[in-house]
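Note that this complex is displayed minus one protein chain, with the remaining chains in position.
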Amino acid sequence: MSLLEVRGLGKRYVTKRSFFGRAVDRLVAVDDVSFSVEAGETFAVVGESGAGKSTTGRLVLRLIEPDRGSIVFDGTDVGSLSRRDFRPYRRRMQMVFQDAYGSLDPRVTVHDSVAEPLYIHFRTGRDERLAKAAELLERVGLGRHLFDRYPGELSGGQLQRIAIARALTLNPSLIVCDEPVAALDVSIRAQVLNLMKDLQEQLGLTYLFISHDLSLVEAIADRIAVMYQGRIVEQGTVEEIFGNPRDAYTKQLLAAIPSPVPRALRGSPLP
Amino acid sequence: MATDGPLLDVRGLSVSFPAPRGERLTVASGVTFDVGAGEVVGLVGESGSGKTVSSLAISGLVAAQGGRVEGSARLDGTELVGLPEKELRQLRGARVSMVFQQAIRSLNPGLTVGEQIAETVRRHRQVSRKAAWDRAVEMLDRVGIANPSARAQEYPHQFSGGMCQRVMIAMALCCDPRLLIADEPTTALDVTVQRRILDLLLELRAEQDIAILFITHDLGVIAEMCDRVVVMYAGEVVERGTMLDLFRRPRHPYTQGLLDAIPRGRGRRLVSIPGTVPPPMALPSGCRFAARCPYAEPGRCDAEHPPLRQVGDGSSGTREARCVRAEELELSGVVTA
């Protein structure tokens, strides 16, 4: 059984209303999206801006309420639960945002931020909370001298590590990662991705990885869904998508990636 | 390449800003490189490397923020550093133009794109309104905007991100500048749109013989666009050479690190550069990259600040690196057998 199974997910936004409040124009953000994510794998959703990949991630976590479709998480149809009954499932489904700085309250120290989820769900005492948070912050490689800093005092790479630690506080199974390294510098990007890979192996995490960067996805994902204008146009393993893309849009997307291997050097061995 | 010296010749350019407590923060120091006529030179670096501030210094745009520029930057023999604002303004748009990452923010939302381009034309050339407008339409056509005479009458918000960037390029090129400074022009765009903009820039370069200083953090874009590359780290140039030389065999460990950090294919673990860029107020006295460098030797690399110096035989143009161990290291490029 898959950890996450999404069937016929859809979301439309009303963009224009008539004088009487009737919807006259709608924008289809996500249209009939279905996929399943196996426990322990990295499932990537790729596409360009406006393709609906971020909305898909938020629909899965019910940060946006879907109009239609079902979301089955670990055997339970979490899409049909009331918001109150859904809350316990939030512990097991976490999110890491692209804007790590923005995802942390600027007035809360990073140590307290990472400890906060324990208070939210279990009303854990402060000392116990902070101890657990310290353990996680060390695990993601943040030095102890940085624990009492505020988000504004740390670098992008450090902040994304903290955001990851925060997502791990409740021992989740699934983490939705929305462009987690897109805002980071190249040299820092690899650090964070390697950390995510290590954590996945150690903790058996499942990632729903949302990205616009195909070369990145090729390196870290197991399976890929390509989205275009709200729909999944093609999905398959990394080998299938990169080795033998069938959809015209996927082909176009792959051809557009700038290659770090200069044209003149392609295919030639090192002289 | 021009025989009588490069089009843009930057020597020992330094930029500093006032910091609290009366000190000055040097964000770029001793930046030296050149761009030949019709050449595409890539300026690569991460945030804090000083690449953007150097380019702004060249076009005289740092003074407004209290920045002080020292050194020399000559465009076609004209010294740009210390040039009065009035003369700089004459130069900008006419002989050197810039395009930025956020195209939509560089456009005036209250004027049609045609008016904005025509205005730029009239600022630099004594032509009639009609002629300026015709030029605007012609430029929009040249940058690949369909139905240009109708689109010229539209406002910036009616254009998509990629189309806005085309408008910016049209505006930048309307007075036939010799040099275009493009600062991360495609970073905010989707890959398929980026591809079209890059192709457009290469086409225009071939048609108009325009030189491009291409500022980016994306080595993939560099590999597709550039003839030569300047790599910057922590405010200074650490390596420069032709693109092929640099990608085939980098001479500075940082360049190798950047190349390694690009994801390339399945299953390969990404190679990361540990640590972070030192901030301008806490630069080490030795090599600025030493703390993150896998090849750093105590006593040598942290002893004194290494100069940018000629390395290798230099058979294919200038090859310089700022590393004391440049000759002894066997660094690997992107192509492995």
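When the chains are written out, they are named A and B in that same order, and each has its own residue count from 1.
The rule we apply is simple: a contact is a pair of C-beta atoms (placed from the backbone, for glycine too) under 8 Å apart; a residue touches a chain by one contact, two chains touch by 3 or more.
Here is the rule we go by: contacts and distances are computed from a predicted model.
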| item | value |
| --- | --- |
| Undepicted complex member, UniProt protein name, chosen from "ABC transporter permease", "tRNA modification GTPase MnmE", "Acyl carrier protein" or "Ion-translocating oxidoreductase complex subunit C" | "ABC transporter permease" |
| Left-out chain, listing which of the shown chains it touches | A |
| Candidate in contact with the missing chain, chosen from A:Val72, A:Leu104, A:Leu208 or A:Val261 | A:Leu104 |
| Hidden-chain contact residue, picked from the options A:Asp32, A:Asp67 or A:Glu116 | A:Glu116 |
| Per the touch definition above, residue among A:Gly8, A:Gly75, A:Gly152 or A:Gly204 touching the missing chain | A:Gly152 |
| Touch residues of chain A, complete complex, unshown partner | 61, 63, 87-88, 90-91, 94-95, 97, 99, 102-108, 116-117, 120-121, 150, 152-153, 163, 166, 170 |
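Please note the rule applied: only the chains that are shown with their structure count from here on.
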| item | value |
| --- | --- |
| Contact set on chain B toward chain A in their complex | 46-47, 161, 190-195, 198, 217-221, 223-224, 243-244, 247-248, 257-274, 276-277, 332-337 |
| Contacting residues of chain A [partner chain B, same complex] | 48-49, 155, 157-158, 185-191, 193-194, 197, 212, 214-216, 218-220, 238-239, 242, 252-253, 255-265, 268-271 |
